[in-house]
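Below is one structure; the comments refer to it alone.
Here the complex is missing one protein chain, while the rest keep their positions.
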Amino acid sequence: MRYHTPATFEAAAALAAEASGVTRFLAGGTDVLVQLRAGMVTPDDLIDLKKIDGVKTMARTKDGGWQIGVAVSGAELGANAALVADWPGVVEGMELVGSTQVQGRATLVGNLCNGSPAADSVPGLVAAGATVTVTGPSGSREVPVGEIPAGPGKTALKKGEVISGVTLPPRGKNGGDAYLRFIPRTEMDIAVVGCAVNLRLDGDKIAEARVVLGAVAPTVIVVPEAAKAIIGTTLDDAALEKLAQAASAACKPIDDKRGTVAFRTDVAGVLARRAAKIAYDRAKGAK
Amino acid sequence: MPKDELKTSFKWIGTRPDRPDGLDKVTGRARYGADFSLPNMLHAAVVRSPHAHARIKKIDASKALALDGVKAVVTRADLPTGLSGEDLNLQDNTLAGDVALYDGHAVAAVAATSALLAKDAAKLIEVEYEVLPHVIDVDDAFRADAPVIRPGLADHSVPKGAPGNVTRYIEFGHGDVAAGFAEADLVREETYKTEATHQGYIEPHACVGQMGADGKGEMWVCTQGQWYVRRMCAAVLGTEASQLRVTPSEIGGGFGGKTTIFMEPLALALSRKAGGRPVKLVMSRSEVLRATGPTASASMDVKIGMKKDGRITAGTVSFRMQGGAFPGMSPIGEALPCAFACYDMPNVHHEAYEVLANRPKAAAYRAPGSPMAAFAVESLVDEMSRELGLDPIDVRLTNGAKEGTKSSYGPKFNQIGLVETLEAAKAHPNYAAPLGPNQGRGVASGFWFNHGGETSVSVAIGEDGTVQVSVGTPDIGGSRASIALMTAETFGIDYDDVRVNVVETGALGVNEPTHGSRATHSNGKAMYEAAGQAIRELCKRAAADWGIDAEAVEWADGAAQPAGPNAGKFPPMSLREIAGKMGSTGGPISGHHEITMGGVGASFGTHVVDVEVDPETGRTTILRYLVVQDAGRAIHPAYVEGQYQGGAAQGIGWALNESYIYGKDGRLQNTVFLDYRIPVASDLPMIDTVIVEVPNPGHPYGVRGVGETGITPPLPAIASAVAAATGVRLRELPMSPPKVLAAIKARG
């Protein structure tokens, strides 16, 4: 295994493009090292992105959004009060990844590129409308986060492409988001079901909403029917019930060691209801 | 000795001093299995079967051996033939013979100059398999049409016509169960099932082994029992036990799982083949989960007859248990006697079948067999108590075993503390705490025999009057402290003037492992006798100095005291004083005692748990937990509480989330701690404890042993609490959220 510490994303992309064997990028390392240790993946080239300038920065964009570096850890996101105030659902998704120790290393981009359908940070990013900058041999482009996952363990990134940043849109007024997941224990598990809700209010009524589910399909899924169920409502019981039904109906889960089809389908609805309430309260100004 | 002859006031016993090995263990200095290294050492890796059941057609290690730095490869062909019984089991498990019997079964091992190189080499060892049909589930294995995985291993106990995977059968009881059921007002029969769990010690197995062509060897290993390692390795390798010296490292948890061997002979065999260079072998976590431990899985029918007032008239159990692909490994012999041990059973019948399945060779796990049996019997007792509108503690008090009760498995109980634990539980504030919606309370009792066993202890007086105790039982949870306390008490000296050493196999006679809740119990007794021997010699030296008869000298307050007609004639002569001149008064003073320890005191406990169940997700939260258990005598109460709390935590894990999960291909799917879900800190509340002390008359300080019983009641107590919270009874573990939610939905 060769270990590289390029100084720029262009150089990182070039290294990946020229590599002939298995290539992995190292951001936080919490997935790559596990795979290495387990003998699942032993890269021929490991490209450490942490020496690139700016990978540890979180900055407001001109329009009031956020630009987040690829090596910013979950703990660092959680410590950024302004970011938490804007996008609590995005941050809480990331903060659910692993233990305190893992939080010191794990990153949004790493969680995204690991390609797990159960990645906790991805539903929140998709619900928020976040984008990533993909840098490759022919330059950089912005891609919605939801277009990156391509199935368990797979991403839509092409050979020689690397994600060089994450952009969150401006929060704007009267908005709120939330992420909930179900795990059997209180910590340290992979999500059996995850659900993010991002919404904006017009008065008491929901004007816009996005509902995103994790761990119930080969990739994270956006559920427009679930959003439709609550748009135009004050999140009354009937709307919540419709939301839950729509969320459950959208599930295409599998039976595995972490949960059953029936369980995931049921709990997706439950979490959608609960997450929507939190997002609604946050949009109303609750902490 | 009779109860009233037992001492009841002590200077040291019952206090909570710092443990002697505390400093080493909080500074990172204590050396555990993988912390040991030797010059010129090689590192080993093991090739394991990726199939649940497969014939090994060919092993080709030529590519591995061609790598620079690869020094040796061993396969079954390197081990002697002709073994039988458990020795053959151990050898079969160390390295597969013609057939790999479970996913993770060792097939070959390789030693190289670095751990990375050994791993690379292991990947280059090519094994050709012919996959055979497998069976995993205990009920599937018991079916008449199941693939018979190891024909011909049934022993003489197995009834004719039993399914082909049955290897052992046990049956016993007393009274007339038919008459007992006829007398009952309520008779219920249910089936319960538990999945295999792993001991889950955080330290993976690790050893350094060295053996020359002459068969002389040394081993440093994390184990609960160095003499067991010695005997088992010698048997598997065909060498002589006394030529192998085994030194135990500090041990990072065992819970029964480190009372046997798994990969240790491989380190020795590789070393022998590599010209005697030491070989280090450390398991990964996934190797630990795939190829060590675990406990048995069980399918259990229980039938109980009860009068309206809660009196039990009869009970029967019929168990099926698998302990892997090796005969004799399921704990049926323990599970059956534990099943009804808490009850005075006028009429009782037990039977159990051991069944083979393509799973790892089961090892002991904290009160082996008892938690499963308790899950079945205590759950049904609770169901029937509720049906009859009776308080579950009252029902247990009505039927509870006490001194003089003929136990469900035969012998009469002497002084035991079950009733005392029930009364303490009933009086505890937790039993009266108010419950909210979706919350429920469960109660259960549990039993373990406790064990004595082969024990050898030396006590040596130092020149400065301090005392060194050599024991053969690795200290897993504070036994150095408890043995030091009893030693200080016996000699009448300060706790800090005692040093307890856990020694290697060359330093003492044979010792059984730290198992069966025996370390404090058996070492306490053997130390007491060895100290008595030393004290007699100390008295003799004082008597000689004073010119009086040795019989006229007593030992009290850490000094020889003239007694009888000589009382007060001489000032007491302290241990320090006698020791200071022992070289010129007859030589070193020490004491030894070797015993197969009997005098065990049966252990009982009662747990009370409150849970809350989320009705929409089926997730159970433990709100409150109480352990009440009879310790006989708590030598170091803090570590007694620790055993209670630790046992409860393991039982909680078993009840709620821990289990072996297999794919259709027979491969274990949850081979890391991410998916083998032991409780984490945020899963648990504080665990309240009450230490009941009904002294064990068979022990000089009344000790019963406290290590194991605590894991037994949580399984049924939590099932009963979940039933109280939700109205649905789960009869299959673990009570994972999908199962609980499905049960709630089915209830409607």
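A and B label the chains in the order they appear, each numbered from 1.
In the analysis below, contacts are C-beta pairs under 8 Å (C-beta built on N, C-alpha and C of every residue); 3 or more make two chains touch, one makes a residue touch a chain.
In this section, contacts and distances are computed from a predicted model.
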Of the listed "Carbon-monoxide dehydrogenase small subunit", "Heterodisulfide reductase subunit A", "Sugar ABC transporter permease" or "Phospholipid carrier-dependent glycosyltransferase", the name UniProt assigns to the chain that isn't shown is "Carbon-monoxide dehydrogenase small subunit"
In the full complex, the chain left out is in contact with A, B
Which of B:650, B:696 or B:736 touches the missing chain? It is B:650
Given B:7, B:25 or B:308, the residue that touches the chain left out of view is B:25
Sole touch to the unshown chain from B:144, B:213, B:686 or B:746: residue B:686
The one residue from A:29, A:136, A:149 or A:259 touching the chain left out of view is A:29
Those residues of subunit B that touch the unshown chain are 16, 18-19, 21-32, 34-35, 115-116, 199-204, 250-255, 282, 284-285, 476-478, 636, 638-639, 641-643, 645-646, 648-650, 672-674, 678-682, 684, 686-687
Had the left-out chain been drawn, it would touch subunit A at residues 1-3, 26, 29-30, 33-34, 36-38, 42, 46, 48, 50, 73, 75, 98-102, 104-105, 186-188
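In this section, only the chains that are shown with their structure count from here on.
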Cα centre of subunit A to Cα centre of subunit B, whole Å, reads 44
In the complex, the residues of subunit A that touch subunit B are 37-39, 182, 184-190, 192, 256-260, 262-263, 266-267, 270
So, in the complex, the side of subunit B touching subunit A is made of residues 119, 123, 284, 286, 616-619, 656-657, 661, 669-670, 672-675, 677, 679-680, 682-683, 736-738, 741-742, 745
